[in-house]
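Only a single protein chain was left out; the remaining protein chains are all shown in position.
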Amino acid sequence: MRSLRSRYARDNVMLGFIILNTVAVLIPLFIIIGYVIVQGFNYISLDLFTKELGSPTRNMMGEPTGLVHTIIGTAVVDIMAVLISIPFGIGAGVMLSEYPDHWANPILRVLNDTLNGMPAVLKGLLAFVLVVKPMGSFSGLSGGVALAFVMFPIIARATESALMNIPWSIREAGLAIGLPRWRVILSTIIPAAKVGLVTGFLIAFARAAGEAAPLVFTSFGNNYLPVKWTGWIFGPVDTLPQRLYNLAISPYEHWHGMGWAAAIILLVVIIASFAAARFFIRDKKQG
Amino acid sequence: MSEKNTKKINISPSALYGWLGDRIFAVSVFVLGFIVIFTTLAMAISLYYEGSEAITKFGFWGFMTGEKWDAAITMEFGAWPFIVGTVSTSLGALALSFIPAIAIAVFTAEYAPHWLSHIIENLVNLIAAVPSVVIGIWGVFVFTPWIRDTVYIPVYMWSLENAPSLTPILGNPIGYGMMTATIILTIMIIPFTTALTVDAFRMVPKEQREAASALGATKWEVIRMAVIPYSRGGILAGTMLSLGRAIGETMAVAMLIGNKNTLPFTIFGPGSTMASVIVNEFREAVENIHLTSLMAVGFYLFLISLIVNLAAAYIQRKYAVTGGRAV
Partner (left out) sequence: MDNVIENKLRLETIGLSVFYGDNPGVKDVSLKIYDKKVTAFIGPSGCGKTTFLRALNRMHDLTRGAKVTGKALIDGQDIYDPKLDPVIIRRKIGMVFQKPTPFPTMSIYDNVVAGLKLVGIRDRKLLDEVCERSLRQSALWDEVKDRLKTPGGSLSGGQQQRLSIARALAVEPEVLLMDEPTSSLDPQSTNRIEELIGELKDQVTIIIVTHNMQQASRVSDYTAFFYIGNLIEYNKTTRIFTSPDQKRTEEYITGQFG
């Protein structure tokens, strides 16, 4: 027989254990963010945003270095990824949600989920095979494609979810007043699902913005600004996650510091995306 | 629904607009959807195709179980060391992360007041949001030296004096290695188990909890008796999701695992995973056989991920509890 007191004692021990675990897991988070801020702060400077990286000796010789080419490169590659992934993601999501009778629907769902669960590095290899090899060089475009592979399964899922949440009666109402199906979807359902769609997109973007593995074999990296504007698309391009990796494993201390600074910028971008998603949800809910 | 009139002469402009618009729209959507389908298939096909040279040279099983990976002299390649590395770090991380992840879920869903739950959930999601490379750089410059000095070296020293037979298993305590990678992986995959477990806990019907309370159960006993068992489907789903993430995790592992390509691996000593070797060697792979071998490793990684994903879906269906009947 177990007395009530011993049962309560066990209750308290369990609660203590649970709290201990919670704290133990959250502490590294604070430590990581703390270190990033502290270590990277000194390297945040105007130069960081205006100068290119160049060779390792640049800093040793007293010349300014920075990551302007990386920041622009990240923006270019990310924008390309967004432009590619949105039509495919939303298209697939619409197909899953609005055309459930199509014979390919279950196949799409399984394969989309499969793709979603695939490691990003494999998506990079796919983009390498599909874009880099035929093109003959590493390029910003292939990086955009690789990140699109990361993004569109997430967008497809979020789109399907958001559209399925819209009650069937709204579709019926649209059809009843004589609107063709495509009008109903484009003009009624999709706007109604705006919140879910935007949130899904922002989450996919935040995810892709931090990925380095797919970019290592596609956009590859560049220590310099491209000469022509076409170089951003058709030539190797530097991006923050990939550059962070290169800087961290390099033997140069100044570069390590810039790596921390790059980490700050990445964190800011990602947290801003999540905050935007949050803000968007709350804003719409009150609307 | 507008009438579909097969005689084009009789279709009014507005019906045409509707019907044609529907066709165009549907076709566009299907094209987009099919391309998504083809992307997944393309991944399987291209990884196999690109790696086929290595696979045919060494054999499907031969490559998978081959232990040699020599890009310099013999040009012999085998994926086994990386498979071992991936499996051991992933399973290790899964085992280490399980209890903390469930504990956080229990605290968030069952004990913490609303405002605190909210904060903790966001913090846990933040862990998942931090990019792998950021965790990697912290791991390289902060965690690795710290754990080397605080744990690895003392343990290694102790073992040298007190348990010398243990030392070779422990391996070289340089900091970068299997243990470090596993620990970092553990932290990275906790959010996935926790998130799905919290969802599962929140779906436990009030009646189940009340039935336990009515028998005279204390708070923890209600959780243990009614909440956790009922949630086992969600818990399993979260665990499988975490496992899938661990298997594919690339950057942080590549930066911390020490990059040794030959077995045996030791606990503290360096190692490699399938994902880490691809990233680490791809840019330097000059020989064709090297490149195709890396692609082949990618193919095996694809297969393992696929199996884990399918197993996850199957297990979740089998163990989920729906509507009072244990399915």
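Each chain gets a letter, A and B, in the order it is written, and its residues are counted from 1.
As a convention for this text, contacts are C-beta pairs under 8 Å (C-beta built on N, C-alpha and C of every residue); 3 or more make two chains touch, one makes a residue touch a chain.
Just so you know, these numbers come straight off a predicted model, no measurement behind them.
Touch as defined at the start, partner being the missing chain; which of B:Leu16, B:Ala211, B:Ile289 or B:Leu306 qualifies?
Only one listed residue reaches the unshown chain, and that is B:Ala211.
Name every residue on subunit B in touch with the hidden partner chain.
With respect to the unshown chain, the touching residues of subunit B are 205, 207-208, 210-218, 221, 225-226, 229-230, 232, 321, 324-326.
What residues on subunit A make contact with the chain left out of this view?
Residues touching the hidden chain, for subunit A, are 1-2, 4, 7.
In this text, only the chains that are shown with their structure count from here on.
Would you mind pulling out the distance in Å between where the CA atoms of subunit A average out and where those of subunit B do?
Distance between chain centres: 17 Å.
Under the touch definition given earlier, write down the residues of subunit A that touch subunit B in their complex.
7-8, 10-11, 14-15, 17-19, 21-22, 24-26, 28-29, 31-33, 35-36, 39, 87-88, 90-92, 94-96, 98-99, 102, 104, 107-108, 111-115, 117-123, 125-126, 129-130, 149, 152-153, 156, 175, 178-183, 185-186, 206, 209-213, 216-217, 220, 241, 244-245, 248-249, 256, 259-260, 263, 266-267, 270-271, 274
Can you list the residues on subunit B that touch subunit A in the complex?
Counting only subunit B, the residues touching subunit A are 1-2, 17-19, 21-22, 24-26, 28-37, 39-43, 46-47, 50, 99-101, 103-104, 106-108, 111, 120, 123-127, 129-138, 140-142, 187, 190, 218-221, 244, 247-251, 254-255, 275, 278-279, 282-283, 295, 298, 301-302, 305-306, 308-309, 313.
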